[in-house]
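A single protein chain has been removed from this complex, and every other one stays in its place.
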């Protein structure tokens, strides 16, 4: 069952050095209120697990410019020119994973799997440092799961238990990240009573969600 | 895009020796119209991939009594006493997989994975014949994916493209089986126009579905 | 001599005390199912591995929904806030440790916490269901079982002789006479019922176990 908190309260426990997942694909599905709260929070030396790093001074780009991000694990950091700059200057470590392997590794963590065999990336530079396994006649990378301390996600509507539904392409990495962290904090537009969402349409069942934050509860929007 | 056919037409191409997935958990979510059509169809020597074999002369139990099933791969064949009888008499091969590994193996097939590392079953009889892998400090079974020639599934409503929604606990193995076979045949109560199902509530996108059959189109119900 | 019903009721009642507000629990078939009868007043949510979070009470006769059963194939209802999902997602919840507790039956539990509960001796190997997944995945695994077999043989044993469900997976054993917990791999007796002596218990328990310095006597 989820607790309802302000953005600042929700992220208050996040310590320096934490591993944090951030949902979103570009700005869509990005927990902007929570990111704004993190910008006001002292935690640094963070490892962020996210598809991208937003853009210049936008989304996670804000935290990057604050030198709070030690390492980024994801698939597409190109749209934020600061990522390249910080990387070149040795201020940012990057672990690049093909987007589908990245998504699947997050899901695997949430589903208690020890890893999976993927044909994607075999024979490329991104196979370096990975275990390569021959199984049933084909070559695969053994991709380990991606776990985190926190998942900061964005949904559209929550019920008071913490069940979530999303909006359009805002779903992206949010439902899988919700499953893969010790603590899942969901930023939502609206919180309704339990029972108001149809049992057939709930995408994230409440057992994954620890804290609900109303969007804009830090005047971030 | 899915074609709409009668049950008999839909299954007409199924040959002896085929590997067929059947959705359902007990009777709930079981494609009963399609099973009834198969009972009238000459194909035998089938390998069925299904959680259970129904009950005596019910569900897949009907095909079992017709000696059409050579092998069953699944997790819980206990409720059908004929399964034990046929197994003892050497008329039925059984491959038993823990239910979660079974579900995940079907999903893995649909998602193009070569297998996955599961902690479930390690140290048990069901690990026999499996590869056991030590990875990141823990012992896992390397479970290969489960593919099939056909998936015979049951949903509640389809649209004309083949998008599907399910009913309550009738979802069970159906959405994952839809992804894991060369040909997916879905038995549904109702077919509506494309656009009538909400894009947020569609569980099985149409690209997985080849043939739609209206439930009862063989007078099976 | 306790009747079978009395034994089961005792076990279920005691197991229910382990459940706290907000917990998500998966109950196995048999005695564990009865636990639901004793959680009134607590907000405990039941997961059923066939794809339901938020299982409610059994429906009244005539009000069954044909598409709504639990993993024991019984018709059920749902509570507000319930949701449905497919089997891969369901076992993702289970294997991923998102179900707080599973209460499940046992044929044998070893003194190192191994569990055997899926293969009845002399019967064919035709069903494993979700037992292995539940026992490996749940952070808290409670075995709710009668203390001995119908034939009076110990079920809490030095080593399982029946095929294993999982190794070192059990956290707690609740029987009609006793409560045991595993601490650091050692089996500790924590409670005994007032109608059973320590000597009685020893005589029906072949596993080695220690007696907690804070042993409780449960008045029955």
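Quick notes
Here the chain labels run A, B and C in written order, and each chain numbers its own residues starting at 1.
The definition used in the following text is that a residue touches a chain if its C-beta (ideal position, glycine included) is under 8 Å from a C-beta of that chain, and two chains touch if they have at least 3 such contacts.
The structure presented is a predicted model; accordingly, all values stated were derived computationally and were not measured.
Partners of the chain left out, restricted to shown chains and counted across the full complex, are A, B.
Of the candidate positions A:22, A:150, A:173 or A:206, contact with the hidden chain is made by A:173. When you scan A:16, A:45, A:67 or A:124 for touch with the missing chain, the hit is A:124. For the chain missing from the display, the contacting residue among A:1, A:28, A:65 or A:133 is A:28, taking the whole complex into account. Think of the hidden chain as still there; on subunit B it touches residues 1, 107, 109-113, 159-161, 163, 179, 193-195, 197, 199-200, 202, 205-208.
In the full complex, subunit A touches the hidden chain at residues 25-29, 51, 75-79, 83-84, 87-88, 94, 96-101, 103-104, 106-107, 118-126, 166-176, 203.
The rule is simple: only the chains that are shown with their structure count from here on.
Traced through touching neighbours, the fewest hops from subunit A to subunit B number 1.
The interface with the largest number of contacting C-beta pairs joins chains B-C. For the pair subunit A and subunit B, the distance between C-alpha centroids works out to 33 Å. In subunit C, the residues that reach two or more other chains under the touch definition are 78, 84-85, 88, 91-92, 94-95, 136-137.
Chain contacts: subunit A has residues 111-113, 199-200 touching two or more partner chains.
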